[in-house]
Structures are given as C-alpha cells and as structure tokens.
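Moving on, here comes subunit A:
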Amino acid sequence: MNQLLLNILLGIAWVLLVGEVEFEIFVEGMIIGYLILWISRSALGGTKFFRKIPVMIMFIFYFIKELIIANLKVAYDVITPKDYMKPAIIAVPLEVKTDLEITLFANLLTLTPGTLSLDVSSNKNVLYVHALYVKDADSFRDELKNGLEKRLLEVLR
Partner candidate 1 sequence: MIEIISGVFLLLGSVFILLSAIGLLRMPDLFTRMSATTKASTLGIGLVLIGTAIFWGDIGIAARALSIIIFLLLTAPVAAHIIGRAAYFDKVPLWKKTHIDELKGKYDEESHELS
Partner candidate 2 sequence: MLTLILIGFAASAIAPLIYKPLKNYFGWIAASFPLYIFLSFLSKYNQIASGNIIKETIEWIPSLGINFTFLLDGLSLTFVLIITLIGVVVFLYAGAYMRGYEHADRFFVYVGIFMTSMVGMVISDNMMTLFVFWELTSISSYLLIGFNHHNEKSRKYALQALLVTGGGGLALMAGFILLSQISGSFEISALYNLNENIRNASTYSAIVILVLIGAFTKSAQFPFHFWLPNAMEAPTPVSAYLHSATMVKAGIYIIARMNHSLGGTALWQDTILIIGAITMLFAAILSYNQMDLKKLLAYSTLSVLGTLTMLLGIGSKLAIKAFFIYIIAHSLYKGTLFLVAGILDHETGTRDVSKLSGLRKYMPITMVTAAFASFSMMGIIPLVGFIGKETVYSAILEVDYWGLFLLAVAVIGNALIVMITILVGFKPFWGKLISTPKEPHEAPIKMWLGPLALAVLGLLMGIFPNVFIGRLLDQSAISIISEKLELTIKLWHGFNFVLLMSFVTLLLGIGIYFFRLKILDITHNFKLKKIFKPSEWYEFLLNGMMSFAKFQTKVLQNGYLRNYIIFILVTAVTLASFALFRIENALKITPDFSITFYEGAIALIIIISTFFVITSDSRLKSIVGIGVVGFVMGIIFIIHSAPDLALTTFAIETLTVILFVLVLYKLPRYLKFSKPLSKLRDIIIASGVGLFMTLMVLYITSIDLTSELKRFYTDTSVPGGKGRNVVNVILVDFRAIDTLGEITVLAIAALGVYALLKLKLDDRGE
Partner candidate 3 sequence: MINQIIILPIILPLIFAVTMLFFWRSVAVHRYINLFGTLVSLVVSIIILVQVISEGIISLQVGSWQAPFGISIVADLLSTVMVVITAVIGFATALYSIGTIDPDREKYLYYPLLQFLLMGINGAFLTGDIFNLYVWFEVMLISSFVLLVLGGTRGQFEGAIKYVTLNLLSSAIFLAAVGILYGVAGTLNMADLARRIPFVEQKELLTVVSVLFMIAFGVKAAIFPLFFWLPASYHTPPVAVSAIFAGLLTKVGVYALIRFFTTIFVHDIGFTHNLLLISAVLTMLTGVLGAAAQSDFRKILSFHIISQIGYMILGLALFSPLAIAGAIFYIIHHIIVKTNLFFVSGVVDKMKGSFDLNKLGGVYKFYPLLGLLFLIPALSLAGIPPLSGFWAKFVVIKAGLEVQEYFVIGIALLVGLLTLFSMTKIWNEVFWKDDPRGYENHLDESYKQITSTKKYLVIAPIVFLALITIIIGFYAEPFFKYANDAAEQLINSSVYINSVLGMR
C-alpha cells in the first residue's frame, strides 16, 4: 500500500519534472517510479513513512515561515557587532525515536534560528546542538523540547 502511494507520488513528481500535465506522462512516471521503487526497495525497507508525506509537506511549509524569521535574525547578527552572541554546544535528550523522526527533527532544528544540529549519540538518545544564544543549558533544552520537538511529535504521531 505504502509502495503504491509512493509510486503514485513518484508519478506525480515525474509529471512535475516534465512540466506537462498529461495522462501519458503520468503513466510513464508510474512505470519509471515503479522501476525505481524496485531498485531501491531495500533502501526504504518497511517504513510507514509514505502515508505521512502530505503532512510532511505541510510541515515544510510551516518551516519556511520559521526559516524566514531565522534569516531576519541572521541578518541582524551579521550586520550588528557580534560580541553579544553566546554560543554553546548543548546535549538535548530526544523524545523522537525512529531514524526518520530524528533526522527530521535535527534538520528542522538546523533550519530554525540560532541552532545547528551537530550529531546524534550512538544510542540515538541525545542530540547535540550548537546554538548561538544560550544563557544557560537547561532553559535552552526546555525551550527546544517544549517547542519544536513537541510540535513535530504532534505531526508525526
């Protein structure tokens, strides 16, 4: 079922790439998509990811907004003297569990203001984050866990 959905999505992607909305192109895209899924079947495994693609796309748009805010802040940083920055590398315990969730969370975090995901611990429990403005570590952690992670989990689960 998931595969079929992804196949259809790939078909749509093909139509988009080609740039002409026609049935033949969609069929062509479906065929190619099927081939690709077959080729990369072991890469994808049996994840439930595909159902959530629309939700994810929404989430991405949400983050474009975040991104713009982040950038305004960067603009401010760049233009003003840098001395008031207080960078730090903070370990953030993770609620999100699957690889996909972790990846999404880490990436989104990077795209939001002032933070950069550096690495995930081997047991996938901790995310290390470089942040530009950190007064103290604990309040930073709280901010993240109650902010982005919570929202993400709402979307994902």
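Basis for inclusion: all candidates are chains of the complex that A comes from, given by their letters.
By our rule, a contact is a pair of C-beta atoms (placed from the backbone, for glycine too) under 8 Å apart; a residue touches a chain by one contact, two chains touch by 3 or more; residues count from 1.
Keep in mind that this is a model prediction, so the values were computed, not measured.
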Subunit A in this complex - touching candidate among 1, 2 or 3: 1
Parts of subunit A lying in touch with candidate 1, wherever the complex brings them together: 13, 16-21, 60, 63-64, 67-68, 70-71, 74-75, 77-79, 82-83, 85-91, 103, 106-111, 113-123, 128, 130, 132, 134, 137
